[in-house]
Each structure stands twice: as structure tokens, then as C-alpha cells.
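Okay, so here's the structure we're looking at.
Omission of a single protein chain aside, the complex is shown with its protein chains in their original locations.
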Amino acid sequence: MGQIDLGDISKSYDKQKNVLDEINLSIEEGEFFVLVGPSGSGKSTLLRMIAGLEDITSGTLKIGDEIVNHLPPKDRNLSMVFQNYALYPHLSVEQNILFGLNAKKVDKEEQQKRLIETTEMMGLSELLKRKPKELSGGQRQRVALARSVVSEAPLCLMDEPLSNLDAKLRGQMRMEIRRLQKRLGMTMVYVTHDQVEAMTMGDRIMVLNDGKIQQVGKPITLYNEPANLFVASFIGSPKMNMGKAVFHADRNQLVIDDALHLEIDPVINNVPRYPNVTIGIRAEHLFPGTAGNTTHTIEVINVEQLGNETLVAFEVGAEVWTAKWPGQWDVQVGEKVPVHIAIENLCFFDSDTGLLIKPARAGKQQEVVTA
Amino acid sequence: MTIPTGRKVIFYILLIISGFLVFAPTLMAFAMSFMSNKDIMTGSLPTSLSFDNYVRAFGQFPLLKYLLNSLIISLVIMLGQLILSSLAAYAFVFLEFKGRDLLFFVFIATMMVPFEASIIPNFHIIRDLGWIDTYPGLTVPFFAMAFGTFLLRQNFKQIPKELREASQIAGMGDFKFYLTVVLPVARTSLLTLGVYGFLTSWNMYLWPLLTTTNDNVRTVQIGLKQLQTQEQLNDWGVIMAGAVIVVIPTLILLFLGQSKLQKGLTEGALK
Partner (left out) sequence: MSMNSTAIQQTPKSQINFEQVKKKQRMKNFSKGMLFLLPSIVLFSVFLFYPLARTIYLSFFLTDAAGATTVFVGWENYVTMFTSPIFLQSMKSTFLFVLYTVPITIIISLFLAVIANEKLKGIGFFRTIYSSTMGISVAAASVFWLYLFHPSMGPLNLLLNAIGAEGIGWLTDPSWALFAIAITTIWMNIGFTFLILLGGLQSIDSSLYESADIDGAGYFYKLRRITIPMLSPTLFFVVTVTIINAFQTFGQIDILTQGGPVNSTNLVVYSIYREAFVNYKFGSASAQAVLLFIIILLMTFLQFKFGERKVHYQ
């Protein structure tokens, strides 16, 4: 058990347009798999279908080689953590944790053994007699996790479990959940709308939009080689800078949004010759220009000092581009600053289909920046 | 926010005067129940206070029996209403099935039928069942209650759906979930509805008047009417003692649960 196979899974309500459209996916045993997408993309529905809380309109769902479409949630041998934690307000922490074991009639000795193990691991031993309303947000979250852990189900589903926590606690819990999952070796399917959570936690990520799979892959692959414009703009913060680009073969120039002109050496640069191209460049690839390599001088419209890095916003045609520069830069709004844009850092997308034509040759430049 | 002292004084004066006017009839009854007949007749202030009227009320009438009957009937109706309303509310909130919305509409429709409009056949049904002068005849017709169902439905809707989903994953059935999670979580509303049900049952008048012909199951309300009609015309002290006995249990209940009742009824009525 633990491996999940989704074959052509679709979901529609009242014969309307599909909320989920022919999802094909395979999740490996022991994997931390993240479903990410904007709200309304169908990610929670998909998770709830795996849990058995929603009907599957068509397609087959297998858990551990067994078709489970028709099985009620309790027979799928899984646990689930909800966004609002779903703690029973009238029960103590201990009773909450043991709720599922009681329902499944696990014998008392075994219950106590697992309770002690779990609560020690989660640091809840002191709180067993408290009611949920006497706990802080982080503690409630831990109780919800403990309930999942104590069930010893090989598959754990999580539906935006961190969205009710403040930013600092969220960072801490991200790490805790991740460590717990590795330690117990369970298969995790984790739903979030937060791409940072997806990037930092997932072994693999699936980006979902409008009921369709956009891309499935390792976080770094999604970042470096986004399959389409949606993934490109969804993954990464600040989001990737985009612009319409036209290639003028006669002048060997790439014109971005009628504003930026990039010289192209047809021998070295292999630029795709599509009529309608959208280019994308990551904020960290919009380098500050030095005397030797400045390609453009652009006006600054906003500056955000973060201390360890500086976000500088430029106006490029109709778009606002953001550059992320390490360290502290003394730049004023309205000032024209030199930047360095390199052709090899551009991702090329087909404007019509949105699909990736050529990824940026990313990777090495990252280290150069810090120098 | 602080209220200016001048306005405070005005409010207190208004509160006290209104409070006195509203409570005067009750207060008067209490006072009279301890007064001698002579004091009452002459309209003087009480010269001596005693429990004589109570002793006589209990002595001349099976008041204790009536009280017990009323207590049993009110408790049974209250329990019946709580069980039926909570079961129905559970189905309307947590279960999804064909025809649910139609049934909900039917429940709404029942609120448009006043009990008085169907009292004649109801009386015949109870008579044909042989339920005249029995506890079932006085209680069963009132178990199903649309208002209670709405009130609890309103409250159950505030229970996160995820609680049920978590129980489903844990393998707990609906009835057990209803018993071990929904009822305990909604206990405040159940209490409110219980108090309301008890109050209205205790104060019921027309139905027990029709369906009781002897002292076996007669309620205290009808007992009071008898006391009033049979007592020598001017023995007001005894009558008032009887009335005080009738209202004491409900007044106590009301005083204890006033704030809860107010919140609960407003919610049931207006949401």
C-alpha cells in the first residue's frame, strides 16, 4: 500500500463542466507529493476524492494496486489533516488523538502505547488533558498531526494544514511535517495554494489550474523549466518577469514589449524563430550592470529594501519587472540604473499555446552574482 | 463607553418603574398567598403572614399529584422533542439524499398549521386510541416540532463539516457520530430548546383540558382552573397559593436560563 494511481480521473457536479479533467498521476510510496494551484483549481477536490469524501465521476483510483473508487473513506487505510484541524471541541487532546483508534476498536493497551509514542514525538505529553480551545494555533496543529500519526496509516492526506498559522510558525511547522514524514516513511499528499510551501516541502509537485494538470516534477525542475506560462508565473517569488518579444532578423535584434532591444549574435545565440513569443526572466537574472556588461539603462519605479537583498522594480513597456539583487543597494525611485540582461537567461514561450519553447540556461549564473 | 451620570439616573428610574409595573401582578399574587382572608377582603396591607393558604390548597386539592403529572408530562415532551428534533436536524445538516429539500419544505409547512385548527380530529384520534387520561395522549402529539428542528439545524450547521469527515475517515458511523460528537458539541442549544420545551409544555392549557377527565393524569394548570372555579368565591388566598405553586417551577427555570433562552430563541427565529 501507499502508492496511488489516478487514471483519467474526472469530476463534475450536476453534469456541468468538469471541475477536474482527466487527471493521470502516479504517486510513489514514501513520497512527499504536493498539489499546488490557485483557489478553485480543483486541488482540494482531488484530495477529497482520494480520501473518499467526494464521488469520482469517472476514471479509476488505485491505492496500492487496489481499485478503491467504491470504498468508503474508512476502508482506504489513510489519515487526513484538515485546514481547520477538525478537532472535536468537547474532547481532550488525549481523546482527540485516540478518537480514530477507538472508532476502529484498537485494544486499549495498544492505544496507550501508540499514544505515548506519538505524544512524545510531537511534544504534546504535557497537554493531554486540555481541550482544543485551551491550545494555541501551533499546538492544535500538532494535535491534528498526532491524530494522523497515531493511526499508523501508510498514506496521509493534508489539506492546507498550515494556512491558519502565522508566518513564523508556518516556517517551523513546514520543517516539522517534512521531518515527520521522512522519519515515518509515509506517503504524503499535501494540498496548498502557497508555492513556497510546495517548493520547500515537496519531493515532487503537481501544479493544477482550472482542473487540468499544468506540470508534474521536482521543485527545481518546475522553477527552472516551467512547462508553460502559468507555471512560470505561479512558481517563484517574486514571480518571473514576462514580456512579449519580437525577433527582427534583419537587425539581429530581439525587441521586448517595444521597449527593450537585445542584440543577438545569430551564431552563438540559438533563438527560436517563432512569430509570437513571450519571454520570461527570473528576478535574480536581471543583474545590475557593471561598466563592462551593461546592456540597458532603465528607470526605477519602486525599491524594496529587505536587508539581505534589494527588490528593484522597473517599468518595461506595459509590464513591471522586478529584479532581485543580493545585498543592499542605494537606488532611488526615478533613477536610471544600468542592468545586464543576457539572452541565455531568457525562457521562451509560445504566446499562442503558452507552452515552453526553450528554458533559460540557469544554474551557474547564480553563484556569479554573489561575487 | 461610559454613560453620563444624568442619563444613568434617568435609565434607572425608567427601569425601576417599568420593572415594578411588569412584576406587580406576580408580586401581588405572592403577597396574597401569604395573607389571611380577612386582610385580603378589607384590602389592607398584610397584618400577618402565614403558610395557611398553602396548607389548605394542598389539603383540599390533590395538588401534589397534579404537580407530579405536570412534571412527568413536561419532561417526557421535552425529551421527545429533543430526540426527534435533533435527529431530524442531523439529517437536514449532515446527510445528503434525494428528497431532502422537499422534506425540509414539508417541515416548514407544518409551522403554518396551528394546533387549534386540527384539534377536533386530534381529539378523536386520541380518544380512538384509548389515550384519554393517559400520559401518551398528553405527550406524544407534541414530540415532532418544526421550530426545534430549525433551531438545532441552525446550530448543527455551525459544526464544521470536517468533524464528520474526520470521523468518516476514522470509520465512525452516522448514528455514533450523532451521539458522541454532535449532541455533546451542541449541548447548549439542546439545553435551550429543552428549557423552552419544558416551559411551553408545563404551561399547556387547551389540550389537557380536553384530554383529562379525572385526577390521574390531570396537570397543574387544569388543577388551578378547578381550584379557581370550585373554591368558595372569596377565598383568594388559597387560589393565589395555588397559582404561585404553578408558576414557581417555570419562573425558576426561566431565571436560570434567561440569557441562554434569549440567545437561542433569537437564533432560531431569525437566522
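The letters A and B name the chains in turn, as written, and every chain counts its residues from 1.
In the analysis below, a contact is a pair of C-beta atoms (placed from the backbone, for glycine too) under 8 Å apart; a residue touches a chain by one contact, two chains touch by 3 or more.
What you see is a predicted model, and the numbers here were worked out from it, not measured in a lab.
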- Note on the structure: Contact with the hidden chain, among B:88, B:169, B:183 or B:217, goes to B:88
- When the complex is taken as a whole, what residues of subunit A touch the one chain not shown? 55, 60, 66-71, 75
- Task: Over the whole complex, note the residues of subunit B touching the chain we left out.
- Result: 1, 3, 7-8, 11-12, 14-15, 18-19, 22-23, 25-26, 28-29, 32, 40-41, 43, 83-85, 87-88, 90-91, 95-100, 103, 106-108, 110-114, 116-125, 140-141, 143-144, 149-150, 174, 178, 199, 202-203, 205-206, 209-210, 221-222, 224-225, 228, 236, 239-240, 242-244, 246-247, 250-251, 253-255, 258-259, 261-263, 265-267, 269-270
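Going forward, only the chains that are shown with their structure count from here on.
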- Message: Under the stated contact criterion, what part of subunit A meets subunit B in this complex?
- Response: 51-53, 72-75, 78-80, 82-86, 88-90, 99-100, 103-104, 147, 151
- Residues of subunit B touching subunit A in their complex? 160, 162-163, 165-172, 176, 181, 184-185, 187
